[in-house]
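For this view, one protein chain was removed and the others were kept in their places.
So, subunit A:
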Amino acid sequence: MGNVPSAVKHCLSYQQLLREHLWIGDSVAGALDPAQISVLINLHCFQPYVSGFSVSLAGSVASIHWETSQLSGLPEFVKIVEVGPRDGLQNEKVIVPTDIKIEFINRLSQTGLSVIEVTSFVSSRWVPQMADHTEVMKGIHQYPGVRYPVLTPNLQGFHRAVAAGATEISVFGAASESFSKKNINCSIEESMGKFEEVVKSARHMNIPARGYVSCALGCPYEGIITPQKVTEVSKRLYSMGCYEISLGDTIGVGTPGSMKRMLESVMKEIPLGALAVHCHDTYGQALANILTALQMGINVVDSAVSGLGGCPYAKGASGNVATEDLIYMLNGLGLNTGVNLYKVMEAGDFICKAVNKTTNSKVAQASFNA
C-alpha cells in the first residue's frame, strides 16, 4: 500500500464492496433487507458518508453474480459441512452450556448450511465438552433439508445417538498407528473392526455413515504420513459402507503439494463424489490447501464457523478453517454454496461472545468492528 494516512476511515463504496465481495445480497440464500444493511452500515461507521446513498440491491445483485470470475475446472456446487458445534467446540477450553449450544446450532440451521455436525456421543470422561450430547441432540430444532450428523466412536455411542434422534452418524479413523493408539487406544485394524460394527448397524437402520480419516497430511507423533496409508484407510471405511470420506489435515501441517499427492492417491480408489477435505489452519495453509482440492474436483469441504477450536497439539495455534473465510473464497470463485455469509457471520459472532473469544475468521474480523 502507498502512503495512506492511518486516519482514513471507511469509504462509501465499501458498501458496494460488501455486496460484491461478501455476496450478502445473494437472492438465493436470502437477500439483505434494509434493516440488515443499516446494521452493516453502522458496523462500518458509514454515517458521515451515507447521505445520498441509495440502497438498491435487486438490480445490481444479478449483474454482480454474472460478472464473477470463474475458474474453469472447478465443481459447480460445493457442499459445506459445518463442524463448529462438534470439532470446533470440542477444542475450546470453556465448557459451553447446553442451551447455548442448542441456540448456536439453531442459528446455523438458518444460514443455508445443509450439514451441521451437532455433537459427539463419546464418553464424557474423554471429551467433557460433549457430555450433554443427548440433550443437545434432542434440544435442537431439526430444520427440513438440513442434516445433523453426530460422531459415534463405538456401538454404545451409536445406540445412544439413535435413541436421542440422530439420523446420520460419523466414525473417526486415522492414517497413523500412533495417533490411533493415543487417540482411541487401539490399532488402526482394531478401530476398523469397531467402526465396521457401527457402520453395519447404521446401514441396517438406513442411517448414513460418514468416515473421517485423521492425519491425512501429517501426524503429531509420526510426522510424515504416506498417501498410500491414507488411501488404505479411506478404502476400508468406504468399502464398509461410509457414503463419504472426509480427509483431515488434523494438525494443519499440509501444503498444496502434499494435499495434491494425497488426493491423487486416494482418488485412484475412491470416487471423487465420495470425498471431502477437512483442513485445519494451524499454519495458515487451509484455504490454499482447499483451493488445491477444489482444483482436483473435490466438492465437499468441512469448516467451522469463526474457525472455532484450537489445536490440542500446538498450544496457541488456530484450529479449523473458518466457514466465513471459506464461503468468501467460494463466492469469489463463483461457486454455489447456498449459504448466506452474513447469517454465518452472525452465528459466529454469537458463539464467540458466548465462549468469550475473538473470532479466528479474517472476514469476521474485517467486518465486525470492535
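Structural remarks
The criterion applied here is as follows: contacts are C-beta pairs under 8 Å (C-beta built on N, C-alpha and C of every residue); 3 or more make two chains touch, one makes a residue touch a chain; residues count from 1.
The criterion applied here is as follows: contacts and distances are computed from a predicted model.
Set against the options "Proteasome subunit alpha type", "Radical S-adenosyl methionine domain-containing protein", "Hydroxymethylglutaryl-CoA lyase, mitochondrial" or "Dihydroxyacetone phosphate acyltransferase isoform X1", the UniProt name belonging to the omitted chain is "Hydroxymethylglutaryl-CoA lyase, mitochondrial". Of the options A:G211, A:G254 or A:G348, the residue whose C-beta touches the omitted chain is A:G254.
With the whole complex as reference, residues 1-8, 10-14, 16-17, 20-21, 27-30, 44-45, 65-73, 76-77, 109-110, 112-114, 143-146, 218-224, 251, 253-258, 260, 282-285, 287-288, 290-292, 295-296, 313-317, 322, 325, 328-329, 331-334, 336, 338, 340, 361-363, 365-370 of subunit A touch the missing chain.
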